[in-house]
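Have a look at the structure below before the remarks.
FYI, not all chains are in this one, though none of them got moved.
To keep things simple, chains are lettered A and B as they appear, and every chain counts its residues starting from 1.
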Amino acid sequence: MRENKILKLGIPKGSLQEYTLKVFKAAGFDIEIPQRGYFLKIDDPEIECFLLRPQEIPKYVGKGKLDLGISGDDWILETKAKLIEVCDLKYAKQEIKKVKWVLAVSKDSKIKSVKDLKGKTISTEAVNLVKDYLKRNKVKAKVEFSFGATEVKPPRFADAICDITETGASLKAHNLKVIDTILISSTKLIANKIAMGDKQKKEKIEELSILLGGAVRGVQEVNLMMHVSGGKLKKVLRILPKIKKPTIRKITGQDWYDILFSCKKLEIRELIPKLKRFGCQGIVEFPINKIIK
Amino acid sequence: MRENKILKLGIPKGSLQEYTLKVFKAAGFDIEIPQRGYFLKIDDPEIECFLLRPQEIPKYVGKGKLDLGISGDDWILETKAKLIEVCDLKYAKQEIKKVKWVLAVSKDSKIKSVKDLKGKTISTEAVNLVKDYLKRNKVKAKVEFSFGATEVKPPRFADAICDITETGASLKAHNLKVIDTILISSTKLIANKIAMGDKQKKEKIEELSILLGGAVRGVQEVNLMMHVSGGKLKKVLRILPKIKKPTIRKITGQDWYDILFSCKKLEIRELIPKLKRFGCQGIVEFPINKIIK
């Protein structure tokens, strides 16, 4: 009985792998990748862990071969799997690059927009994504599955492509230009519907979601601690970012206050010099592991 | 006009790439891979060179988007492309591993042979190869396309797989056993039918085939040179490998002969000690670049 309640979790092999393992580690789970093999060791006896292609994880989560998985919006849409998105695992920009699917053609192509694709051949690794996009735009064209190295194909082997890009440098190097963006994809924690209907599994999944979400936020924030005199307290509190609820404590036996609050890393650069100007003293910035609001 | 006669050549990206470039280099062609991009530079103005997935090269050669390409029997069969096999580029065993497609199941599976696959699910990157194999064996089963990492799938995600293996170590590590071999694939030079009907292109392709074939053989053979006295000449000639036609020349002014012949590297270990026992002197073994019989 109890054995049925073990969660089957799919970890994406390839470009999302390093990032996914890092988030799990920050959340407190150690996942070991054996030199050979794809059955991962995780230090939680209630989870069974598989390393699988991100293209195939949504399908397996949909069918219930997995209870839980990590994949991108792109493959969730491509596979048209029925599943529940538990949470979004997006980091601050410097941690992981955005996955952007664009439609591109040769620089000197006459194709200027999706409308010009009528009757043309488009090569892509995400055939359904492109078909849905064409349907939305009411254009009929031929979509061919590509085994990779897609950007080399126009104009000789295809009229257009739909592929992932980060900076556009690779497209440029292949003399291609972007004519539309089809999808900006984010990394998601996805669950099977039946698993989410099981009380015990649902609880476990939500616990995981709390810890993963806390770790994702922990990377983006820091704590600030500082001293301010009673006379300046009000003014200082007014310049703190609105949504913060600082912890304020009077220092025993003095008219000084100790203020503690968490803050986005990106705000720090402007906030610290300001706080100093407003008379705060002993400003200390700490790293944090996780933060659960 | 002349411009039409430029040969479009497809070089396989990935596991066959290094080997293919090595054979071309040995044949006398320098192919440069730019850091970014898939249009290769080749130092022959009559050839235009593309780096493409081996899975897609037979299709493009069949359709005439390429005149010539390198790919394996596996993808030639998988794509069912209509084309001409110009020559086989197989090296001696130590140069490149055999590509073997096998049917495998979990060690403790009840599936013992192809017959037991009836109604089961088989995961593979070569869907047509498997479908043809099932048809030959009159078995009906479901064949699913795999995006890779196929050996992790049985028994949870598939009942059987069809995948490439070299030593079987990876299959063993995933607790799988082989129940049949579907194909042993070799690397081929393939050409488009129309290109082979064009006199000028055909001549160029045949020249390439001579040079590539000579380079493949050159890696496997060496030349042996030795001296033998007139009295022992006949006996020595009798122990030489049958098919060899040695060059025999009398040394000016002496009853000694200078013998020169090419020989497979693998025969050398037994031949040299034997030749020494039969009285040969000054045995010298040379490396060779190419040999065209």
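Everything below uses one rule, namely that contacts are C-beta pairs under 8 Å (C-beta built on N, C-alpha and C of every residue); 3 or more make two chains touch, one makes a residue touch a chain.
On a predicted model such as this, the values are computed, not experimentally measured, just so you know.
Colleague: Given 2 placed copies of the single sequence, give me the total number of copies for the whole complex.
Modeller: Copies present in the complete complex number 6.
One rule holds for everything that comes next: only the chains that are shown with their structure count from here on.
Colleague: Cα centroid separation between subunit A and subunit B, in whole Å?
Modeller: 43
Colleague: Inside the complex, what are the residues of subunit B that reach subunit A?
Modeller: The touching residues are 13, 36-39, 50-53, 55-56, 60, 65, 146-149, 151-152, 156-157, 169-170, 173-174.
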